[in-house]
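Below you'll find the structure, written out as structure tokens, and then a few comments.
A single protein chain has been omitted from the complex, and every remaining protein chain is retained in its original position.
Order of writing sets the chain letters: A, B and C. Residues in each chain are counted from 1.
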Amino acid sequence: LNTAIKSGKVRAPTHIISTISDDRGEEPCYAGVPMSSIVEQGYGVGDICIMLCADHGPCVSGAHNTIVTARAGKDLVSSLVSGLLTIGPRFGGAIDDAARYFKDAYDKNLTPYEFVESMKKKGIRVPGIGHRIKRGDNRDKRVELLQLFARTNFPSVKYMEYAVQVETYTLSKANNLVLNVDGAIGSLFLDLLAGSGMFTKQEIDEIVEIGYLNGLFVLARSIGLIGHTFDQKRLKQPLYRHPWEDVLYTK
Amino acid sequence: LNTAIKSGKVRAPTHIISTISDDRGEEPCYAGVPMSSIVEQGYGVGDICIMLCADHGPCVSGAHNTIVTARAGKDLVSSLVSGLLTIGPRFGGAIDDAARYFKDAYDKNLTPYEFVESMKKKGIRVPGIGHRIKRGDNRDKRVELLQLFARTNFPSVKYMEYAVQVETYTLSKANNLVLNVDGAIGSLFLDLLAGSGMFTKQEIDEIVEIGYLNGLFVLARSIGLIGHTFDQKRLKQPLYRHPWEDVLYTK
Amino acid sequence: LNTAIKSGKVRAPTHIISTISDDRGEEPCYAGVPMSSIVEQGYGVGDICIMLCADHGPCVSGAHNTIVTARAGKDLVSSLVSGLLTIGPRFGGAIDDAARYFKDAYDKNLTPYEFVESMKKKGIRVPGIGHRIKRGDNRDKRVELLQLFARTNFPSVKYMEYAVQVETYTLSKANNLVLNVDGAIGSLFLDLLAGSGMFTKQEIDEIVEIGYLNGLFVLARSIGLIGHTFDQKRLKQPLYRHPWEDVLYTK
Partner (left out) sequence: LNTAIKSGKVRAPTHIISTISDDRGEEPCYAGVPMSSIVEQGYGVGDICIMLCADHGPCVSGAHNTIVTARAGKDLVSSLVSGLLTIGPRFGGAIDDAARYFKDAYDKNLTPYEFVESMKKKGIRVPGIGHRIKRGDNRDKRVELLQLFARTNFPSVKYMEYAVQVETYTLSKANNLVLNVDGAIGSLFLDLLAGSGMFTKQEIDEIVEIGYLNGLFVLARSIGLIGHTFDQKRLKQPLYRHPWEDVLYTK
């Protein structure tokens, strides 16, 4: 069936309309503008992370819940908030954990093999690794943009390189275990903190411990969620109802 | 395509699994138990409203957002809340408005025709009327159960009868304009207030003005949303992602 | 100053008005009715927990945030939700953890001393123990009511007795380390599960592992939070602003 739909033979009417951003192609676009063209304009790293994380299409958990709430006729704050509440361990909220675990592993000189297998033994998924859609042969363009930026602008990218080595190892295990955007930002910030010369080792430990980085993602994605809310209101979309056919009713 | 799916020839894999309740048949069921059998056991009217409103399947806005959030690995409160935020003018939050408008129209002796057409002139949808799925020839069983209960137990059902007359008129205009559960509860509570003999006319006006009834729906539906959260956790469902094919990307 | 206020010599104008419930005395009251009189009427244990947890005055985190949001002129759902979001490890959300740890410790035959000290070594606070206000010589009446009920109605109260022994030990360490309502409900449900004869040992393990009990508190407290929202609206309270004098502005 999916094949039939993709081949254009069958056309199912879509239940959702969206104009904000499009994450289907090689590279995500905001209103038709590809991300790389936005990044190539000489911003700081914080701004770039904000821009890369601002939105990732209408299909991800956050945007989806915001769209559903906006279509229920609710106000901006309720719509935004309903989407924000999905941010967490599986969606957008793994930046700080990625930074913590990568830092710990690197500082202890663990090889990627030792690190990943020790996580497995503890039964913890490696934060910053894995994606629902992206694969080894179809990386996340945002991750590549971040890495390119860091290699060009940062004095040292040792944590980032370590994350890449971890990815090489996990990709050898399964094709979905790519470095995701949370892992990229997490490792990149470790390099930023270490390379800035502004913090003592102890201060860096405390910063990573408290975990400020998820705040960056939350703020950035708020931009996208606010955009989706207005988009649905402008398009005057009616109440959403998930199709019965898509649910398995069981015991 | 939908016809093909329904006829069982094509089988699309479902994206959602649920065990809590089933609203597809004639009558909603909680874990297999039909609602009418629950109602027939001698409870008070408040308890019955709570039970009838506790859940209405996994496809409605509230349950859907709660399910998506739970599948993002978030805690109970975040999941519940993400769903609650969809309750409003189009989903579950029209009880007080229905009570206000029905009361006003009845007390002013407006005929259903005068009432509905005056709302149309003001550009306001009649609260308590309209449903996304139910039709004139496929009423909402919950509405029927409530009306049966009221006719059996209440000294007077004048507001409820008025709501039914309004529905008769709106159904003559369009087949989707049935009396919905918000409208049924709203009118029924007007009869309860008027019939109880416990409140002066002025007190009733104030109660309807402040609007306590949506609280009943919000509390009742919290039960269902908490249930959906645990259901998804128990079933260990992974991160939800809305299918690309179901979105129309446009400008 | 506080002494002066309490002695009645100085009277600071209060910033908050509330009519819902009063938790200042020996025993909490709902609209003037003491809790014990509600409990003495032959309900099941689930109903009693709901009633005991429905509200605990306007000063606790949840009610406070709901009141502030309602006074900002926001709708019922937003006000309710703003308060619900405070429920967690420190406020109302420790029931499942209490059940897990008490069960684990009891089943392993740890003495209260071994249990509490092992938690201390791990740097984890004992969930279900500790209260912001209650003390060894001023127990939480709700805990006493629950224990009385269980002793009267349950075939066995071994987990509850264990929790009491843990409390005896923690109270010997510090006067604030009483068994709180979360700990009482957690242990009581262990007895209920074990005594019902309806579940195998493995099923009980899974129930405690998933953790359904916080849902009970969340649902119960929703009643109180909805009440506080209507209360503030009825009293037409203006926008709340925390007094500057009560904040220490520092670096």
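Note that in this section a residue touches a chain if its C-beta (ideal position, glycine included) is under 8 Å from a C-beta of that chain, and two chains touch if they have at least 3 such contacts.
Owing to the predicted nature of the structure, the values given are computational and were not obtained by experimental measurement.
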| item | value |
| --- | --- |
| Candidates C:Val45, C:Cys59 or C:Ile204 - the one touching the absent chain | C:Cys59 |
| Absent-chain contact - pick from C:Arg71, C:Arg100, C:Lys141 or C:Arg221 | C:Arg71 |
| Chain not shown: contacting residue from C:Tyr43, C:Phe91, C:Phe154 or C:Phe230 | C:Phe91 |
| Residues from chain C at the interface with the omitted partner, ascending | 1-2, 5-6, 10-12, 14-19, 22, 24, 31-32, 58-61, 64-65, 68-69, 71-74, 78-79, 81-83, 85-91, 132-133, 238-251 |
| For chain A, residues in touch with the removed chain | 75-78, 80-81, 84-85, 87-88, 93, 210, 212, 214-215, 218-219, 222-223, 226, 229-230, 233-234 |
| Missing-chain contacts mapped onto chain B | 77-78, 81 |
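Following the convention adopted for this analysis, only the chains that are shown with their structure count from here on.
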| item | value |
| --- | --- |
| Centroid distance [mean C-alpha coordinates] between chain C and chain B, Å | 32 |
| In chain B, residues with contacts to at least two other chains | 78, 81, 85, 87-88 |
